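What you see is the complex with one protein chain gone and the rest in place.
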Amino acid sequence: MSVYSYFPGCSLSSGAMEFDKSFRLVAAAFDIGLDELTDWNCCGASPAPHHWGGDLGILLPARNLHIAGSSHDSMVAPCAGCFNRLKYAQHELAHNGELRRRTERVLREPVHYQTEVLNLVQLLNREIDPGDLAGRSQGRLAGIALGTYYGCVLVRPPEIVRYDDPNNPVKMEPLLKAAGATIPHFPFKTECCGSYMGLARKEIVLQASRRIIEVTLECGIDALVTVCPLCHQNLDLRQQQINDAFGTDYHLPVLYLTQAIGLALGFSPAELGIEAHLNADVGHWTLRNDDQ
Amino acid sequence: MISFPISINEGARLLAEIEQRSGQRLSACYQCGRCTSTCVAAFAFDYPPHRLMRLLQVGMVREVLASKTAQLCLDCMTCSMRCPMKIDVAGVIETAKAVADEAGLQDTERNVRLFRRGFLNNVRRHGRLHEAGLLIWFNFKTNNPMNDVKLLPLVLRKKNFHIFPPRIKNRRQVRRLFREINGSGKQG
Partner (left out) sequence: MIGVFICQCGTNISATVDTGKVAQAAAAMRGVADAESIQYACSDPGQAAIAAAIRHKRLDRVVIGACSPRMHEATFRRALDRAGLNPFMLEMVNIREHCSWIHSDVDQATEKAAGLVRKGIARVRHHLPLSAGKTAAVRRALVVGGGIAGIQAALDIAAAGIPVTLVEKSPTIGGNMARLDKTFPTLDCSSCILTPLMVEVKQHENIELMVNSEVDDVHGHVGNFEVDIRRKATCVDEKKCSGCMICQEKCPAKAPDDFNAGMGQSKAISVASPQAVPLVASLRKEHCRRFSGGKCRVCQKLCPAGAVDYGQQDEVVRQSFGAVVAATGYGFYDWTGAYPTYGMGLYPDVITSLQYERLLSASGPTGGHIRRPSDGAEPRQVVFISCIGSRDESVGRPQCCSVGCMYIAKQAILTKEHIPDSQSYIFYIDMRAGGKNYEEFARRAQTRYGTLYIRGRVGKIFPRWGKLVVMGTDTLVGDQVEIEADLVVLATGLTASDGAGGLARKFNISCDENGFMAEGHPKLKPVEAEAAGVFLAGACQGPKDIPATVAQAGAAAAKVIGLLSRGELETSPMVAAVSQSKCSGCFKCRDVCPFGAIEDERPAAGRTAARVLASLCRGCGICSAACPPGVISLSGYTDKQLLAEVVAALR
């Protein structure tokens, strides 16, 4: 069993606890060991790199890199935002001696920043054999069209995250296809959902996310799949706000990747925390297929 | 009216600083507007990304530093990915914003700046984000008590949701991280 240092981040430990829950279930199902970082702190999310000159956007994740790096060679950050911040910090610490010195002044020891940082898709692609998944999923997701929504921070900037084709990412597909789902062409898989403006400038989020949902439905997609809690918040939690603002009547489920895989493995929506979503209406998928 | 040459005003110095810190060739922009075409926030900007690039080219740097654009840009990098001249437009905006922060030149989009500040102060206090705390604080500060409150019952369905702040053990170290940036950035 391979063991990874696990950085849940703030979202997975509160507002997106169902992401954490489903991740742990799927990890256990495939014998992936997760060792949560002790005493981790917030990675700084979107505000840190954009305020007070931006250095906090490096210093905050640097502490987490250090904790993980002190005990593990590889770490996983399922939240796309945390993953992006960790990769950024890793890049800056490697190339910016001044920032590295400042980090070490705070840590009071040489910083371990070279541990491998994986996002969720990378980890699952590495640890799950699609054939195995296909065998266990028994076609539970057959006929379900899933939209792979990568968002911004998982794939950009490409020279830092070094992951998948930034203009047309496809790495989620093998797993979801193995889970039995179909993956239609979805032209908005890397368009921005409006990021962290939900509280302060709501109309940016509502307009951006509405567009994504609209195109999703136009593509004949039953649900979106994401690994970003902020995207999830904007697309699912705020869907009623979108309907209120634009007079629409959208009911589009948005799943975390591990929830989609969990469904394929036979876990119930409740076990996977899908019932906590605004649009939780996915129970009939597997039921329908189980009945057959 | 724009007066040339721009070298006579402060614009030239700030411009050089933005070019140098962002590492981008501003002169490469040929104003095709592709950056603007798919920017999801542009409708809320005062200068869409391509116009911001043009303002910089002609030395109108103060306008850029004080712009809504600098405050509202999401750094989603959609523009950077689409620029045919391979300019990291988001990086340019980000740099302009950092320069404005340091010079204390921002005077717009108070709520957005307030949110970012509140977020970071929240993290400084607990080491992790306390979402509920941030919401209450922000709504109080902006005099908008009902903002997003309807979402709370939904969030509360998630059993883990923290009503009380999560706290990490080594909060002192996190505070030291914050103190470390005092030297370089204004805590405005």
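For reference, chains read A and B in written order, and residue numbers begin at 1 within each chain.
One rule holds in what follows: a contact is a pair of C-beta atoms (placed from the backbone, for glycine too) under 8 Å apart; a residue touches a chain by one contact, two chains touch by 3 or more.
Worth saying up front: this structure is predicted, and the values here are computed from it rather than measured.
*Asks:* Could you tell me which of B:16, B:32, B:103 or B:136 touches the chain that is not displayed?
*Replies:* With B:16, B:32, B:103 or B:136 as choices, the missing chain is touched by B:32.
*Asks:* Among A:215, A:245 or A:280, which residue is in contact with the omitted chain in the full complex?
*Replies:* A:215
*Asks:* Going by the touch rule given at the top, which residues of subunit A touch the chain that is not shown?
*Replies:* Given the touch definition above, subunit A has residues 165, 167-168, 185, 187-188, 191, 214-215, 218 touching the missing chain.
*Asks:* Could I get the residues of subunit B that touch the absent chain, sorted low to high?
*Replies:* Its contact residues with the unshown chain are 28, 30-39, 42-43, 48, 50-51, 82-86.
The definition used in the following text is that only the chains that are shown with their structure count from here on.
*Asks:* Quick one: report the Å distance separating subunit A from subunit B, using the average Cα coordinate of each chain.
*Replies:* 23
*Asks:* Under the definition above, what is the set of subunit B residues touching subunit A in their complex?
*Replies:* Those residues of subunit B that touch subunit A are 38, 40-41, 43-44, 72, 74-78, 80-81, 88, 94, 97-98, 101-102, 109, 111-117, 119-120, 123, 127-129, 131, 135, 138, 142, 147-148, 150-151, 154-155, 157-162, 166, 168-170, 173-174, 176-178, 180-181, 184-188.
*Asks:* Mind pulling up the subunit A residues that touch subunit B in the complex?
*Replies:* The contact residues of subunit A facing subunit B are 10, 13-18, 20, 39-42, 44-56, 59-60, 63, 102-103, 105-107, 152, 156-157, 166-167, 190-204, 207-208, 211, 237-238, 240-241, 273, 275-276, 278.
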